[in-house]
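Here's the structure, in structure tokens; my notes come after.
Shown here: the complex without one of its protein chains, the others still in place.
Right, chain A next:
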Amino acid sequence: MKTWILAGAAAILALTAPGAAFADKTKVTIYTALENDQLGPFKQSIEAAVPDAEVAWVRDSTGVITARFLAEKDNPRADMVVGLAASSLLMFEKAGMLEAYKPAGVDQLKEIFRDPKEPYAWTGMDAFLGAICFNTAEAGGAAAPASWKDLLKPEFKGKIVMPHPASSGTGYLMVAGWLQSMGEEEGWRFMDGLHDNIAAYLHSGSAPCVQAARGERVIGLALDMRGAAEKTKGAPIEVILPKEGVGWEMEASAIVKGTKNLDVTKKIADWVATKDANALFSKTYAIVAYPGVANIPANYPAGAEQAMIKNDLSWMADNRERVLAEWSKRYESKAAPKK
């Protein structure tokens, strides 16, 4: 009788044990600049792929997260960074803040999405471009811009919004794109002219397009995918990739040096390089790291990969502080009321 009870108890213990193991998950704090609506699905997929992880996002715009991460240099509060601009991660790598780890399966990814330098520290996830969202219903007969230079036309005065490059990754990739493709001098001259037509610099990479989509503004310079999504929801907009080509940036992930949860973060880093993970990225990004995974969303402009300019990510990282300081000197001190 006694042994029977003992056996039963043992069986119950054995059955519940895996459950108990699930219960003690490791909380992994991940800094990210992913769009708000992506965080839920990303958390679900990570936790499904790495059952002992519990993801806690700390989300803000690229500039804010970058500044915060650098400020916490002595006492990092993040275990990982996932979905932050590669140019920011390059800065972290230089500051010695990233753990060297090469995730399993990284070699299958497109070359450009891999950290070219040893020791290997970050892995690219997807690329995003800076596009023009043009509201055809509110344009008042003005022709859709086909070139960046068209944005300088007087009929667009006070009708354009773009992301603030110091806070938004999309904003910085556009500024860096213009400077690289037009050359520094010509690039700044273009932005001087553009500034005269800008109604406001917003603090997120999607908000400019959302505002254009709602007719609150006529033109929003923004993240490519947001344009496609708003058009699908019924907004009267066109998503335009100007003929000179567009700047782009890559989102990447890395493990933070000094994390207490190295084992779990390594598993998450491995997940980032899998085909499944890339299939998830491709739901919100047209261009992802894993070759052959593609899911061009409805209303996404054609020829995006061809429109990407020759972009030097390490130039973007090395010159980030200088470019932003110059930008702020030119456009922020006189950014007061412009009507």
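Brief remarks on what is shown
Rule of thumb we're sticking to: a contact is a pair of C-beta atoms (placed from the backbone, for glycine too) under 8 Å apart; a residue touches a chain by one contact, two chains touch by 3 or more; residues count from 1.
Simple rule for what comes next: contacts and distances are computed from a predicted model.
The listed choices are "Iron(III) transport system permease protein", "Acetolactate synthase", "Fe-S cluster assembly ATPase SufC" or "ABC transporter ATP-binding protein"; the UniProt protein name belonging to the chain that is not shown reads "Iron(III) transport system permease protein". Contact with the omitted chain, checked across A:183, A:215, A:258 or A:291, is made by A:215. Of the candidate positions A:29, A:45, A:197 or A:278, contact with the unshown chain belongs to A:29.
Seen across the whole complex, the unshown chain contacts chain A at 29, 35-37, 39-40, 43, 56-61, 63-64, 67-68, 70-71, 75, 137, 158, 166-167, 199-204, 206-211, 214-217, 233-236, 332-333, 335-339.
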